[in-house]
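Every protein chain except one is present and positioned as in the full complex.
After this line comes chain A, so read on.
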Amino acid sequence: MEPGRRGLMPAFPCGKMEEGKARWPDGVFAHLEMLEARAYEAAVKQEETEQREEKLARLKARVQELRRQRDELRAKVDLQQKGLGKAGVVSDAAQPSARAVLEWKIKSVKAMLQVFYLTGISGKLTKQGVCFCISTAYEGTYLDSYYLDLLTKPEVRIHRHSVPTFIPLEQIAKKHLETDIRRFLSVLADHLNAYVGRRHQADQLQEHFSDQIEGTLQRNSLCNLLVFNYNLSSRSKTFPFNARLLYGDLCCSLPTEVSVSCTPEAPASLAETAAAHSALFRRVALHRAFRSFSSAAERADVAP
């Protein structure tokens, strides 16, 4: 732009005045729009970056605070362990408050009540009677617990319970509830523990030896009838043995009747094995029996 002609020349360089005037508004506004868009994008990006930095700062601060708390607690626990090591009893610098002593006692009694859970019969008194809790276990593994809410007046009767329908609760109650509650609970616990024990064996078999069983184990809800086809090794693709276990005694977790047969296509040599298994299943828990097969098979593999 020539300095002398300032006032007369248009701000934007363009072609002839006449032509430029027609195109001029589009060009200017398009350019303005583009600049606006660019400015907007830049602002958005700026805000995003600021937010990200803010979030990062917050997270960093939180991590530092948590690390501090964690280190403090670790030091507290270490000191506590050292103090225990020396005297066997923690000697608190400050005298414990009356509230702390009470809370200790409450926790202590609660712990004792929890130990009763491990004995098989626990419970608590209610306004109208007692609510018993029967716990079940298979060896060292505690399984389901069942509740019995009993009313004691005018006579002992069951208000509510969580005993499954296939357990003959009414029968047992009719026989023992009014004469001897302890006996009633004991008989009921026998039934429940046996049921849970049978179910646990079947579950363990299904869980750990599923490749030796054809399909899934067939069982009824009481778990006192099991039917399944099986083989001795997980590598075999056929299931030559058919087993049927009947647990005639509902208070027992071992079967009273076992029949193990071979499928018609199976080699005759297996008949002896089937007979041996038949006897085995009557004496040994099902999943244990299967575990003994695997270890026998492993030993056979290793033997020269």
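Definition applied: a residue touches a chain if its C-beta (ideal position, glycine included) is under 8 Å from a C-beta of that chain, and two chains touch if they have at least 3 such contacts; residues count from 1.
As a working rule, contacts and distances are computed from a predicted model.
UniProt lists the omitted chain of the complex under the protein name "Centromere protein P" (options: "Centromere protein P", "Exosome complex component RRP40", "alanine transaminase" or "RalBP1-associated Eps domain-containing protein 2-like isoform X2"). The chain that is not drawn here is touched, among residues A:V44, A:L73 or A:L246, by A:L73.
From the set A:V101, A:L246, A:A275 or A:A296, the residue in touch with the chain omitted from the display is A:V101, counting the whole complex. In the full complex, chain A makes contact with the omitted chain through residues 52, 55-56, 59-60, 62-63, 66-67, 69-70, 73-74, 76-77, 80-81, 84, 88-90, 96, 98-99, 101-113, 115-116, 118-125, 130, 135-137, 139-142, 182, 186, 189, 193.
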